[in-house]
Structures are given as C-alpha cells and as structure tokens.
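Structure provided below as structure tokens; questions to follow.
Of the protein chains in this complex, all but one are displayed in their positions.
For chain A:
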C-alpha cells in the first residue's frame, strides 16, 4: 500500500505533502504508486478532484473524520479525509499494491463508486481482498483492502495523531495561518505516525 498525505488550506492551497509506503507486513516504507515516476501529478489531480466530495461530505457528517469519501477506480486510489476546525483538510490517498490490482480494482469499482460517501462498499471489498491476500496475517489486512473497517480505524488513528501534531505546529508563534508547514519535526512526526498505524 502506498500513501500520499496532504494538508490543504481552506483555499485549497497545499500546506504539507508527504508520500510514504506501508511499514506493516514487511513493507519498507517507500511509496510505490501505480503511475510512472513522470506522472506523479496524478496524485495531486486525484486529491484535488476529491475536494468535490469533501465539500459535500463535510456538511453531511458531524465528525471530523469523514472516513473513506472517494475512489478513483482507474488507479484504484482511495481517499480518506479529516477536517480541522480551522478549515484545513487532511487528505490521505491510499493505493493498494499493484499485485492485488485486478481484484482490488473490481471490488472498488463494483461497490465503492456508487455511493462515494461512507464505507458502504466494505462487504464487497472485503470479499475480494480476502481472496487476494489470504496468506497475510489478519492484522495486516489494511495493506490490500482499503475499505475494510480495520483500514478505516487505522486511518482514523493516523489522522488523530497527525491532527495533534498539526495543532502543536500551527500554534507556533512563528507560524502564520496559510503558510506552508516546513517544520522538520512535524514531518518526522507524520512519518512516525504513518509507520505506526499504516
């Protein structure tokens, strides 16, 4: 599973970007997206397009963590979102590894795209993932199954931890709202959270 995490300001300006891979089940923590290296803009396009769904979901949902909100079937990219009180959005794009491609793809486009909001497709996705990665331990099922309850929970934990660090960072007297976050400490903390939960 590869991850692309972005913090967007309320005016859609990216404040922070990081790409990382899974560290669970023997992952080395390096992102391997399906797109060729020359097409890394795809992540940003997908994130940007999912803002449509975030804008809609934020009024339908009372929680700060909006769960899995959007899917981009051609690359089987899944977007989860988290809202902060100041209007900044945390968006996490996750993409299962390529080996499980066809299965995860079918599961995602079969049930995920229709609703978009909420994790309604977890049943279908779950059945597909169970077939594709039966060899793996149950704890690591988030690696190949982006819509399962375990994944939702892991992403929620990750978001909560990042949010905590984000609040500490933006309370820094030298930080003005809307500035890019360049703090090395924050970056390392996000990396650590990713290693811990995803």
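Everything below uses one rule, namely that a residue touches a chain if its C-beta (ideal position, glycine included) is under 8 Å from a C-beta of that chain, and two chains touch if they have at least 3 such contacts; residues count from 1.
Definition applied: contacts and distances are computed from a predicted model.
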item	value
Undepicted complex member, UniProt protein name, chosen from "Rad60/SUMO-like domain-containing protein", "Ribosomal RNA-processing protein 40", "TRAPP complex protein TRS85" or "Acyl carrier protein"	"TRAPP complex protein TRS85"
Option touching the unshown chain, where A:31, A:51, A:64 or A:160 are the choices	A:51
Missing-partner contacts on chain A, residue numbers	9-14, 40-41, 44-52, 55-56, 58-59, 73-74, 85-87, 105, 109-110, 113-114, 116, 177-178, 180
